[in-house]
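Below you'll find the structure I mean.
In this view, the complex is presented without one of its protein chains, the others remaining in place.
Moving on to chain A:
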Amino acid sequence: MSRPEDTLLADVHYDDVEARKYTTSSRIQNIQASMTRRALELLDLKSPSLILDIGCGSGLSGEILSDVPEDEGGPHVWIGMDISPSMLDVALQRDVEGDLFLADMGQGVPFRAGTFDAAISISAIQWLCNAENSETSPAGRLSRFFNGLYASLKRGGRAVCQFYPKNDTQKQMITSAAVKAGFGAGLLEDDPETKNVKVYLVLTAGSAGEGGKSSDITGIVEGMEDVDVLDNRRKGKTGKGEIKKGSKAWIIKKKEQMERKGKVVKSTSKYTGRKRRIQF
């Protein structure tokens, strides 16, 4: 699979030809629609809301936001920002209902505090990991984006960003930038370990959840079918201090440490860590 963000900038890559291709391809339309519906499900909005669409492109996902029926809490009003003028031009021709903005998400989110009920972003934030010139760095762009987003969301608001991470490092980089900005962050993966894996970064801004449910991603996916929760935080907490010094587990851990350092270590057997018999 080719990755456009490796070769060109977003506003250069999505020129008139590319923007039209992107919008008219029925395959891309279907994928975008299903991802937007999944994101909406994660946002769980109960009444008509104001939503920010980051990297709205030609408004494919915005259309779905405007079309949410009344009994499911819609229709929502959305404001979309994108860096590619060609994409926005296609959106204009398609006559989408939301407001459009020509803006770079890596320069922040120019809205006053507490503006939006929710934010959505489909296949966009991986572009943040690329810096176009020496004056900007991916880390700076990520932190400006997440700080701006955090401020512009109302307390208790959620953001769902679907993105295509290049590798685990990128995934880690994006998540930690979000956490640093103050978000409760979690990753939801649909179809993990297949070619069609979809990664959703679920962010919650402040305030605890209702009814004792935790407000972060673990609370959101509670009650959803086919979701396995892997909570790394809990593992991190209990990982240390549990092993008693001098116990067999401790000895094996130490041996592994030494082995990693390249020292010669005796092999582990059933006698490892056992007391010696009493000698007369």
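In this section, contacts are C-beta pairs under 8 Å (C-beta built on N, C-alpha and C of every residue); 3 or more make two chains touch, one makes a residue touch a chain; residues count from 1.
Just so it is clear, contacts and distances are computed from a predicted model.
Here one chain is missing from view; checked against "Multifunctional methyltransferase subunit trm112", "LOW QUALITY PROTEIN: DNA repair protein XRCC3 homolog", "Ribosomal protein S14" or "General transcription factor IIH subunit 4", UniProt names that protein "Multifunctional methyltransferase subunit trm112". When the full complex is taken into account, the listed residue touching the unshown chain is A:50, out of A:50, A:179 or A:227.
Only one of A:75, A:156 or A:273 touches the absent chain when the whole complex is considered: A:75. The chain omitted from view is touched by exactly one of A:7, A:34 or A:107, namely A:107.
Interface note for the absent chain: among A:26, A:133 or A:167, the touching residue is A:133.
Mapped onto chain A, the footprint of the missing chain covers residues 47-50, 75, 77, 79, 81, 83, 88, 92, 97, 99-104, 107-108, 110-112, 114-115, 117, 133, 135-136, 144, 154.
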